[in-house]
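Here the complex is missing a single protein chain, while all its other protein chains stay put.
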Amino acid sequence: MDPAVCRDAHCVSLLTDFGNIDGYVGAVKGLLLSVNPRLTLVDLSHDIESHDVVQAAYVLGRHYRYFPRGTVHLAVVDPGVGGKRRGVVVESADWLFVGPDNGIFSHIYDELEAAIFAIDEASLLPQQPSDLFHARDIFAPIAGRLTLGLPACEVGSPLDECVSIPLSRPLTTARGIEGHVIHVDRFGNMVTDIPIDLVRSEIGETECVIEVADRKIEMIRRSYDCVEAGELLAVFGSSGFLEISANMRNAAELLAAARGEPVVVTCR
Amino acid sequence: MDPAVCRDAHCVSLLTDFGNIDGYVGAVKGLLLSVNPRLTLVDLSHDIESHDVVQAAYVLGRHYRYFPRGTVHLAVVDPGVGGKRRGVVVESADWLFVGPDNGIFSHIYDELEAAIFAIDEASLLPQQPSDLFHARDIFAPIAGRLTLGLPACEVGSPLDECVSIPLSRPLTTARGIEGHVIHVDRFGNMVTDIPIDLVRSEIGETECVIEVADRKIEMIRRSYDCVEAGELLAVFGSSGFLEISANMRNAAELLAAARGEPVVVTCR
Partner (left out) sequence: MDPAVCRDAHCVSLLTDFGNIDGYVGAVKGLLLSVNPRLTLVDLSHDIESHDVVQAAYVLGRHYRYFPRGTVHLAVVDPGVGGKRRGVVVESADWLFVGPDNGIFSHIYDELEAAIFAIDEASLLPQQPSDLFHARDIFAPIAGRLTLGLPACEVGSPLDECVSIPLSRPLTTARGIEGHVIHVDRFGNMVTDIPIDLVRSEIGETECVIEVADRKIEMIRRSYDCVEAGELLAVFGSSGFLEISANMRNAAELLAAARGEPVVVTCR
């Protein structure tokens, strides 16, 4: 990262499964502000399902790019806290990422050129961190220092390999495009792993039929109100992937479907 | 709005039905900070019921006035996103409002003198916005620009008419004041559409009897502990309207009542 970007950095995003009841997120923010009182702190989510690294990786991968250059993304869904897993800083041209090396940065590795450093420089680590709350005792102080200009390479050893979760990818077969639901959002929108461009190039958005949970949906619509209230439709979602939705209704409930549900796009 | 107010503006409030799980609010905030890194961002609510424009309009109408002059209130509960509904900027003497033209600003129109502008100036719009996430792709960039001093009138065409939801109003009849519950809050407090001043002028706060859900409540109390724990009472709420509450208990659950429940104030 260009040192000038890092020096200007004053935004830290936070992504955890800590919830908003117990005050854990507040303690992490207090720590960050103790290191750098001028930070702007933005919650990405704290209601990731407990220990669900896959969901956290998805949410981070979907939204990191909308933050200012120099933002430090602090992402801690960390069931292995205090065990053998390492802590890492991931440095790309425009953003920094801090968290456990457990796959939470899988989408980042997939999309960005990045250098990765293990957080193992002894002089930066607390004398007696809690082995159960590295977000507060290790990751927050490191993130705070990075916003003050600490070069990422100084947090510890460069890494050639790190943990990555296999990402869901669609297959193009004789039948069409075979993918899966990778996220269900608050509204019941079912986001798939099928890129818009793939549908456009392989089949076309008006000629396609989407098969999901024993239902068939014809063509891709531009907006929810293209169908009657309560009806299913397929749209090109705001993340660039095919989504299954329902106008004014929860599509996932309607289909009794969840993450992992197969979705097939064929030509009619 | 006085240009000086707008230039100093550095607070943006956010009101949506996006929830706090999926990271959508984080993306909107990242966008805002990309436009103006010095913003102070305040969540008004993101847990409005999905698509419930009436509830969103109420929450905005109740709280907007407590924010600093120059605050931009970004309010997006937007089931018609990407369809025919317009986006608007509403400019009053002290605050700006940005969101869809679907009635979410009904209380603002009712309470404030305001100029309204459609967001249709092509040079301000993105080349390829998602038709499903205008909060991120259209409203946030516009709100950010407004905090940097963009005059509201430059976002597009002035509007004479816009969408307004009929607001619930009490009737004064021979029987007394007949109103309705318009909001039930987290504590089970039932806020009505009956203004304090109307009760005072028509009946008086010690002489009145409130009828709701087959119960009768005598007089208006000053605070919850004026009755025994668990008992119903009527109070003049902090928004200036009559509320039905219970001391240390959820009144709405106790009465099995919800938004829309009739409330009648009579003289005993």
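As written, the chain order gives the labels A and B, with residue 1 at the start of each chain.
The rule is simple: a contact is a pair of C-beta atoms (placed from the backbone, for glycine too) under 8 Å apart; a residue touches a chain by one contact, two chains touch by 3 or more.
Please read all numbers here as calculations on a predicted model, not as lab measurements.
Asks: Who touches the missing chain here, A:132, A:171, A:229 or A:258?
Replies: In the complete complex, the chain left out is touched by residue A:132.
Asks: Looking beyond the chains shown, say which of B:46, B:85, B:136 or B:180 touches the absent one.
Replies: With B:46, B:85, B:136 or B:180 as choices, the missing chain is touched by B:46.
Asks: Which candidate, A:79, A:149, A:230 or A:262, sits in contact with the chain we can't see?
Replies: Final answer for the missing-chain contact: A:79.
Asks: To test your reading of the contact rule: which positions on chain A touch the chain that is missing from view?
Replies: 17-31, 33-34, 37, 39, 41, 50-51, 79-84, 130-133, 136-137
Asks: Spell out the interface residues on chain B facing the chain that's missing from view.
Replies: Missing-chain contacts on chain B: residues 10-11, 13, 15, 20, 40, 42-48, 59-60, 62-63, 66-68, 71, 183, 185-187, 222-226, 235, 237-238, 243, 247-248, 250.
Here, only the chains that are shown with their structure count from here on.
Asks: For chain A and chain B, let me know how many angstrom lie between their CA-based centres, rounded off.
Replies: That gives a centre separation of 31 Å.
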